[in-house]
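Quick one: this structure, given as structure tokens, is what I'll be asking you about.
Complex shown without one protein chain; remaining protein chains in place.
Naming follows writing order (A and B), and every chain is counted from residue 1.
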Amino acid sequence: MQPAVEFRNISKAFGPVQANADVSFTIAKGSIHGVIGENGAGKSTLMSILYGYYHADSGQLLIDGQARNIRTSQEAIDLGIGMVHQHFMLVENMTVLDNVMLGAEGGFKLAAQRKDVENKLRDICTRYRLDVDPLATIHDLSVGAQQRVEILKQIYRSANILILDEPTAVLTAQETASLFEILRLFKDQGKTIILITHKLGEIMDITDQVTVMRAGRVAGAVTTSETSKEQLASMMVGRPIEGNLPRQPFNPGAPVLKVSNLQLQDASKVQLLADINLSVRAGEIVALAGVSGNGQSELMEILAGMRLPTSGQVELEGKALPYTGRSNADGLPSTFRQLGIGHVPEDRLRDGVIKDYSVMQNTVFGYESRVKNRWGLFDFDAIAKRCAHLLQAFDVRPNNPDLRIGLLSGGNQQKVVIAREVSAQPKLMLVGQPTRGVDIGTIEAIHTQLLRLRDEGVAILLVSTELEEVRALADRIVVMSGGRVTGELPIDEFDTTRIGLLMGGMHKS
Amino acid sequence: MEGFDIANIVVSTIRNAPVLMFAALAGLFAERSGVVDIGLEGKILASAFVSAAVGYTTQNPWLGIAAGIAVSVALAMVQAFVSITQKGNQLVAGIAINIAMSGLTFVVAQYIFQQGGRTPDLGAARLASVTLPGAELVAGVPVLGWIWNSLLGGHSPLVYLAFILLPVVHWVVYHSRFGLRLRACGENPHAADAAGVSVERTRYLAMLVAGVLCSFSGAYLSIVQSGFFLRDMSAGAGYLALTALVFGNWRPLQTVLGCLMFGFFSAVQIQIEGVDLPVVGRIPGSLIQMIPYVVTVIVLAGLMAKSVAPKAVGKPFVKSR
Partner (left out) sequence: MKQMKTTELPRWATGIVLPLLNLLSALLVAALVIHLLGESPVESMKILVDSAVINPEGLGYTLFYASTFVFTGLAVSIAMKAGLFNIGAEGQMYFGGLGLTLAVLAFDASLSPWLMIPLAMLGAAVFGALWAFLPGYLQAKRGSHVVVTTIMFNFIAASLMNFIIVKYLLPEGEQNPASRVFAESAALPTLNTWFPFFGDTPLNIGFPIAIIALVIYGVVVSRSTWGYQLRATGLNQHAAHYAGVRISRMIIVAMLISGALAGLASVNSIMGSTHYLSLNFPAGAGFIGIAIALMGRQHPVGIFLSSVLFGALIQGGFDLSLEKPNIPVETFIFIQGLIILFCGAMENLYGPALLKLINATRKG
């Protein structure tokens, strides 16, 4: 039987970056095939070529044994290739029905087809246990349901090859299990599934074959039943992975942060945070674990002064933070910085840096008042000296203070942000998703840096969706789900199942 | 209050609105697809001039309108090229077209007609008003007669076109394939792209439609309302149309209501001139002229927070992976 997909010597470069180099492997029909690799390994690029977004510079792509030149996503769709993206490609204010019909309307007048399509969708939902109402509006649906809509779209278009890009990043454990059930159903129907992920546990769970990518090349191709997580991890990185990083014995000091009864409602009265109580002591790393979208981001924004809570109190070293008497948070982050709160934001490019500013200009971002003279002008000498020191100490590459920071890799940008916040010597450090979009080598460096901070007595509140990271760094874990704290446990009680249940909303009894 | 002819105001409102209606519906197509159209003003001016010029030269208003369409579409295509293909700043592109047309229409009018930058009066070469069948029969009847002959009948064909466009636009936007793709491109172009829809092509088409619709606004100004082209005669209509869009939340019916509101203010404006109002007395003409612009600011100040523009409007579409 012909393989569903075969990549032969696929290469693709973007300017100086070689995203894919001579990639060759096959994907068997009727199998679930995993493609893993760290950020920047080239797996997304490869799939984009398969889906017609990009064109390979050289090499061949064979679908069902036939060489194909896929130039547009429409051509990929016509060949039976469907893709469920990491960031959903849905129009939020339209119905499921409209989203499915988009691009496959079947005629100039919509009304003629609508009833037909609706019936077909209900049919598919029953057959694949998708549980979606075709007439629901997208923004009323949960994240898990929206993903099922994406899958529904692909089945409707008779996709035989289904690509899923990091599908479980936004799902709870229960939703992940449901998704895998659906995928197994597909496989039974003879469909081929390509699963792109960096989560080794899932690979072991559901795939038949795995291709490991590293730095644009194929680093290994194995049968899942014949390999292990550790083997996959070292193939991903190219060397055996570090065990635990060194840290001082846990010796927390006085409480630095105390959150009492924090509530947050948005403009439409939706409760985003409810009854949040937590505290962080000096020399302690508290990790907020949970699937993204459960209130962690909002909590961080409030603690950093970027957003106002609806009610509740936050104390820093016993003094209440100045939320009251304001109608918005305009200018508040500056006050919080002065009080000694550092913030490494979750969304680096949106919040943390100005990508058109140079590296040096970004090292003073948020701290301009500390480097000016009495005329309000910058003290460029002081800034340059400090910048040189920081770039050296944090091993930022390339070590060029005048380079536009947008040109640096994600990991190096993150190092600049961390260097900047750390050098202000905060009492409390808020860290959001510190290693998102960062390569493994830099992840270790960042983790080491955070542990050192903790050993020096800084209180650290960490938000992370990666349980591995939580396990590596936390002294105490606070789990959030649906805007509430569902459980708290010290690190020596770390238990993936229990935490998974708490993340899924089951309160500890 | 004495001196106010309500009947007159209603009819005037209906006759003032089309200038804004054509432009606002044009803007609706552009913006729903994701392209900001600040260049409505320039397209209105250009088509006003060309319609009047060709109309005069050929003594045929329909040829004038056709020529106006051609010019407006050409400008819309330039805007589309800059905004969509070149991914340039759409606000700047629109302002550029407005300024360029303000100058060019004067220069060409002067060159051809030597009358200080205006076109000669069209005289008889204007569109004949439409009389509804049975007009003479009801002419004498008190209320019905007025409704049949002045309210519903007796307008220029372009007026009817403007109002007929409303249900047509509504249907196209909400019940046709093009409309579905249009709205998707304006809300989440990445979703449209992933579904196999060409975002570029859809937006170009939207600009084409906008060009056609907008040209009627200009033709209405020069052929129907005044009978000639005068420099800068659009006087901000393009921007008022955009405000009607904001007012109408980018929906056809509500937008047209916004246009009618502006038409109403225009009608009242003319009536207030020369009238002694209680307390304030007689308001000078120059201050009355301010009214539509002040209303615009008030509308934008009050509504903007609640008005929801198409999510992707103004942002050039770049495939990102």
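Keep in mind that, in the parts below, a contact is a pair of C-beta atoms (placed from the backbone, for glycine too) under 8 Å apart; a residue touches a chain by one contact, two chains touch by 3 or more.
Values in this document were obtained by computation on a predicted structure and should not be read as measured data.
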item: Of B:Ser102, B:Ser198 or B:Ser226, the residue in touch with the unshown chain; value: B:Ser102
item: Contact residue for the chain not shown (choose from B:Ala67, B:Val82, B:Leu205 or B:Ala312); value: B:Val82
item: Residues of subunit B (touch criterion as defined above) contacting the omitted chain; value: 38, 82-83, 86-93, 95-104, 106-107, 110-111, 117, 231, 235-236, 239, 242-243, 284, 286-287, 289-290, 293-294, 296-297, 300-302, 304-305
item: Missing-chain contacts mapped onto subunit A; value: 15-16, 304-306, 328-337, 343, 345, 347, 350-357, 361, 364-366, 368-369, 371-372, 375-378, 407
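In this section, only the chains that are shown with their structure count from here on.
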item: Subunit A and subunit B: spacing of chain centres that average the CA atoms, whole Å; value: 46
item: Complex contact set, residues of subunit B against subunit A; value: 175-181, 183-184, 187-188, 190-197, 311, 319, 321
item: Sites on subunit A touched by subunit B in the complex; value: 44-45, 48, 53-54, 72-74, 77, 83, 85, 87-94, 98-99, 101-105, 107-111, 153
